[in-house]
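Note that one protein chain is taken out, while the other chains of the complex remain in position.
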Amino acid sequence: MKYLSILKDMIKNKTFMVGLFIFISVLILAVFADKIAPYSYDLINVQEKLLSPNEQYRFGTDQYGRDVMSRVIYGSRITLKVGLIVVAIETLIGVSLGLLAGYYGGYLEKFILFVTDLTWSLPPIIMALAIVTMLGPSLNNVIIAIAVVSWAQFTRIVRVKTQSIKSLSYIEAARAFGENDVGIMTRYILPNILSSIIVLSTLALPTAILSTTSLGFLGLGSQPPDPDWGLILKEGIAYMNQAPWISIFPGLAIVYTVLGFNLLGEGLRDIMDPRLKA
Amino acid sequence: MDNNRLITVNNLSVVYEMQKGEIKAVDNISFHIEKKEILALVGESGSGKSTTAKALMRLVNHPGRISSGNVIFGGEDLLELKEEDMVRIRGKEIGMIFQNPLDSLNPVYKVGNQVAEAIILDNIPRQDAIKKVIDIFNDVKITDAKERINSFPHELSGGMRQRVMIGMMVSRNPKLIIADEPTTALDVTIQAQILELMKSFRDKYDTSILIITHDFGIVAEIADRVGVMYAGEIVEIGDVFTIFENPKHPYTRLLMRALPRITKNEGRLQVIEGSVANLANLPEGCRFSERCPYVMDICIKVNPMLTERESGHFCACHKEDLNNEFLG
Partner (left out) sequence: MNDIIEYIFKRLLAGILVIFAVTALLFAIMQLMPGDAIELVSSPRVPAEKIEELRALWGLDKPVLVQYFYWLSRIIQGDFGTSIVSGQKVLLLIKERLPYTLMLTGGALIIQYIIAIPLGLIAAYKKDSVLDRSIVAFTIGFWSIPPFWLGILLMIIFGVWLKVLPISGFSGIKSIILPLMTMALPGLAGVLRLTRSEVLEVLRERYVETAYAKGMKRNSVLIKHVLRNALIPVTVMFFLNLPWTIGGSVVIETVFAWPGVGPLLWKSISSQDFPVVQGIIFIIAILTVISNILGDIFSSFLDPRVRQELKGEIV
């Protein structure tokens, strides 16, 4: 019953619906890239290089004659995959640590807080830079790096909420019933903070995508010829004069996707947990 | 007689523009308050009493607006004044005390400073203003006034915060104080003290008070006259003794019966059947008709007007005399 009313709220919320539309459109592009994209993303055709947008190549071609539009379409796979995985990891780690810290307190809490503060001791980009540089440039390492610097936001909020729920009387009742710690955390505390977590995760997506494309832009993510949007942008700089479209369109794609997730997250927050503002 | 009037409200209406349409929160009410008088406006939530209070100060905000009427005070119609002129009325001529003192005080400023802020508006230098704040705190019976001026709102108890509010609003010696449910959020014992405090201000400084409440007990304690509001209209108004002796409106009767303290007979509390009228969906006739135990055919078709029953006692009801039918 509660879910039905949430569904109704969702449909009424314009921000959410627009965000959802954008998300689904990108999802479709990603899933059906093979069918939608006119060319393969690594189809080299040097004779057709650096062509401005025309009938055949809607977004123009790059320095190797590859169709920019197809590359952008295939790139959506990377973006979505990376974004979702990163957020999944940081949510998992962040929430678990937050629960443990808030529930047990004491030295465990201090330790978890220390480690979490460590991940925040440098600006995220720089920290991620360092991690990726150490592990070597690859998409997977970018995922790890961003997840590591981002879990802190979850840990902080989950810890505080856990502490306040922990002191409620029905937790004591549960313990009297013989519930063990893990049981309490998963069956009593977690469901209560679930809506906040969902909102936070959704709002973490745009940041994750911006960060990963930034690292891709620096050449630290997927390697050529992968059509990572950030990477395409980087390659396009050299041809800024002759072929600005190489850099323009992937950027637009990023803006479109990030905007979509922002709206989705904002809408979701209005629906589920307005108290999480800022 | 008119010379004794401090403020006269004529045909005041306030509407709220909601998505579903316009709601008349206050519908064409008229009343007056005399000098040195305490008038109580009673009613359940949604009756329009708080909105009326705010309208007098022109503090009605979007999506509400005052749609008609005039408020004559000191020879001027307050509703016609320019905002900058209204600013000099607020606080100085008319003061207002709100319901929940925790929310009504700014949490980041010391209470002393917040009261001083009002005093300074009269071009009193800061040093003198602070001294005056201490005097006021003593007046409103705040203990350790000198230390208390440096406290923050969250460091004070509810009763003390309300005293600060009162101090703040009487600091410029206004002629009229509007108190919107001033004791609702407080303990019963503190309630009595605050009411005493307010009465003393009337006695010492000749201030008139308009007190908004849903509690007839408070009316009995402090009011000289009382007006009963229902669904945006005044249904009965008059001298407090007269009304307690002989309430002429069914709603008034029921409100009084709902009070544990007033009932002379032992027995169960009388509950008023039904719920407050839906302002978006008002009946054609009397607004109370759906809940009224005395309802007659005419009540459903025609909305009764306020008529004078005895000197100064007005009632809006088709039934002339309730006697003691139905209620035992």
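Letters A and B mark the chains in the order given here, with residues in each chain numbered from 1 onward.
By our rule, a residue touches a chain if its C-beta (ideal position, glycine included) is under 8 Å from a C-beta of that chain, and two chains touch if they have at least 3 such contacts.
Model, not experiment: these values are computed from the prediction.
J.: Which one touches the absent chain: A:23, A:57, A:188 or A:217?
T.: A:217
J.: Which listed residue (B:13, B:47, B:104 or B:252) would be found touching the missing chain in the intact complex?
T.: Of these options, the touching residue for the absent chain is B:104.
J.: Per the definition of touch given earlier, which of B:95, B:182 or B:285 contacts the omitted chain?
T.: B:95
J.: Which residue among A:85, A:233 or A:271 touches the omitted chain?
T.: Touching the chain that is not displayed is residue A:233.
J.: By the contact definition given up top, give the residues of subunit A that touch the hidden chain.
T.: Considering the whole complex, subunit A reaches the absent chain at 114, 117-118, 120-126, 129-131, 133-134, 206, 210, 213-214, 217-218, 230, 233, 236-237, 240-241, 244, 247-248, 250-251, 254-255, 258-259, 262-263, 266, 277-278.
J.: For subunit B, which residues reach the chain that was dropped from this view?
T.: Against the missing chain, subunit B presents residues 57, 59, 83-84, 87-92, 95-96, 98, 100, 103-108, 117-118, 121, 152, 154-155, 165, 168-169, 172.
The rule is simple: only the chains that are shown with their structure count from here on.
J.: Mind checking the centre-to-centre distance between subunit A and subunit B? Centres are C-alpha means, answer in whole Å.
T.: Distance between chain centres: 54 Å.
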